[in-house]
Structures are given as structure tokens and as C-alpha cells.
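All protein chains but one are shown in place.
What follows is chain A.
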Amino acid sequence: MTRFNAFSLLKNALSGNKNWTEQWPEVEPKSSYDVIIVGAGGHGLGAAYYLAKEHGITNVAVIDKGWLGGGNTGRNTTIIRSNYLYDESARLYDHAVDLWEDLSQDLNYNVMYSRRGVLMLAHNVHDVQSFKRHIHANRLNGVDNRWLTPEECKEYCPPLSISKNARYPVMGGALQERAGTARHDAVAWGYARGAAMRGVDIIQNCPVTAIRRNADGSVAGVETAKGFIKANKVGVSAAGHTSVVMQTADVRLPLESYPLQALVSEPVKPIFPCVVMSNAVHAYISQSDKGELVIGSGTDQYTSYSQRGGLPLIEHTVAAITEIFPIFNRMRMLRKWGGIVDVTPDRSAIISKTPVDGLYVNCGWGTGGFKATPGSAHTFAWTIAKNEPHPINAPFTMERFRTGRLIDEAAAAAVAH
């Protein structure tokens, strides 16, 4: 595979771009692998990449029912931040941000990690208390996050209205400058290419229909549309469908699936320098490098597997955005879409061994999975390779719902991830 750099770009341009090769080859599954990852999203592909790169395990297949990166990896609003309240979350997401910072160089694929800062707006006394709690906790955890006055918020993000007459006036904000965005598709493609370069097979359009177990209960492999594939270790990283796949191994997961909608505007010249989130009015916004305003809304009220999403929620989200940024009222929505997010009772993820020997699971990312991608993939690979969790993902067990040792960020702050 060609290494990407300015020289290879120029050389190939001069030869009519004829000599670029596949970023990942199309392969038929082998009959057996050391590890099978179910789900070719950012988390699954990343896990395969780190298994190969850091643990020397290259006899790995990543299997997906559709196209790689076709699920939530390619549908989210690409926000990356780590200013979480609890130590467990702060460490996991900060680990991810550490990896994000070098990811383009590590993968030799420009994932366009853009440290443009994430500003979370406080609109009432409760928000202020909650954000200050985050800022104090982040400071003592060594995580970047600081308080801005309304005027400082406006200076950081000029389109913001800090009118005192707003329905929910801005009372301040929490800013994480290290946070930002990345190009979501490039993350999937970069990991896929990096994994494939190290010998990982990526098998697309091949639904896994069941996980097969040995007589002793341990994992034997997976049944797929292309037949049975043997593996002693199977990692399931299939977002909303994780519970369906895991059910076939008799492992029940505490997941509920909700539609989550997002939208983009028509592209315009740079107007919006950072990411802004507002939980009080339920919206978040940034501007892509292409110039589109990228806007996320909250989850629908009811569980569903529909990727359509309703009009009322979008009306509310757009109203929220134009309330905080009145200058965008005449902008136009170009496209909106829905994804399905898998949510645990405490809104935190599961990266864990399971009661089944050789079966590992990575799920429950809710609305916040993209930002965690490298950290999640990295620790999931560790968990699979060593058959024990990395210290960073050790708290994110399945067991915690039985013991009550929850990591309840949402309850703590009513904050969307």
C-alpha cells in the first residue's frame, strides 16, 4: 500500500492518479482467526488495528453486515471532548483525546482532528452549579476545562447571542480548548487501512447471525452469511445491534436503542470557530471544514430502530439553535438524518469481558461514542489480547449494573455526551 504524503500525492497526480492502490482489499473470510471483531465501525476497526499494532495479533477479521463505517461512525456530529465529571469517564475520554492528537500521524491518514474548542453553555443556576462542579473536578484530574463569563463566551464564539432578554440567557460556559472535531469517515477508513496493512481481514456485507459456543461454554466462533468462522476470541462492537448479537450467545445486555437526529446547513464561508453545546435548550453545533453547520439534536422520546426521526424534534432543535445564534435564522437546512444509539441505564459504555469465555463486548456508547473511538478501541484491544481489562476500562464492566457501581454522567449533570 502506498504511504500517504505530499510526495506520493504529487507523484500520483503526475501519473494521472492511476497508481493508487486499494486502501483495504476485498477478501473472502478464512475458516479461522485468532480474533473476530463483529462490527466494522470506528471502534471495531480501531480494536483490530491496535490488536495488530500493539499486541502483535494480526490473524484478525472484522466482520460487518453492511459497509465499514456505515453505522454511527458515519452519522454523528463528530464532537470530541473529555471534560467529564467522574474520574472513570475523564480518564477514558482523556485517553482518547491523547490518541486523537497523534492519530493522523499514527494512521498515516488525515483524520482532521481539529482542536477548535468545545464550549458548553449554562442557561440557569443549575447549569452553572453543574458546570462548575465539572470544572473543579477536571482541574483536579488534570483535564482541561475552564469557566467563561457570557462576554468571554461571546468573544470565543462571536455568532453567539448573549442577550439578557433571551428566553434562556447565557449565564456563562465551560470551555475545553483541547476538544474539537474530526472527520468521521476518515477515522473508519484510516483504521481500516491501517489494520489491513497489518494483515487484518475486513469482511463487509456479511451479517453475523450467531455466536457459537463450545460444550464448555466458551466461544467457538461466529455463524455468518458466508458460513461458520472459527475463533477463540470474539469481540462484539456492533452499537445498536450488539444486544441482538450477544443474545445468540445467551448474554443479555442492558441496552435500549433510540433514534438520534442530526442535520447540516448549506455550506458557507467560515463563520463558526468552535463547537457549542447547550443542554438546556438541547442542541449542539459546529461548522465542518466544508462549511456546513453541523447540528445535533437530542434523542427521540421513544425507543426505536427507525432511522427516520420525526419533524417535531428537528423543529425544536433548529429553534434552539436560532435562539442562541439568531443570525442563522435565514440559513437553510440541507440534509437531516437519523442514527440509532444504544443506551445503558447509566448512559456510560460497556468495554468488558463477559460471562462467556472468549467473548468481549464494547457497546452502550449512547450519543457519545465517536469522541471515544481511539480510547475505546485501544482499551478494547487490550482487553481482548490480555483477557483482562486495561486499568482505564476496568470500571466499564457489565457487572456494574448488578453491583450498582454506576458511572452516571447523565444523572450527575443532565448532560448529553
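Observations, loosely collected:
Convention: a contact is a pair of C-beta atoms (placed from the backbone, for glycine too) under 8 Å apart; a residue touches a chain by one contact, two chains touch by 3 or more; residues count from 1.
The rule is short, and it goes like this: contacts and distances are computed from a predicted model.
The protein name that UniProt records for the chain not on display, among "Potassium-transporting ATPase potassium-binding subunit", "Glycine cleavage system H protein", "Glutaredoxin" or "Sarcosine oxidase subunit alpha", is "Sarcosine oxidase subunit alpha". When the whole complex is considered, the residue among A:80, A:96, A:186 or A:220 that touches the unshown chain is A:186. Screening A:30, A:252, A:290 or A:386 for touch with the missing chain picks out A:290.
In the complete complex, the hidden chain is touched by one of A:79, A:321 or A:356, namely A:321. The omitted chain makes contact with chain A at the following residues, 4-6, 8-10, 13-14, 16-18, 20-26, 66-67, 69-70, 74, 87, 101-102, 104-105, 108-110, 112-116, 123-126, 129-137, 139-142, 159, 165-168, 183, 185-186, 189-190, 204, 265-271, 281, 287, 289-291, 306, 308, 310-311, 314-316, 318-323, 326-337, 345, 400, 402-406, 408, 410-413.
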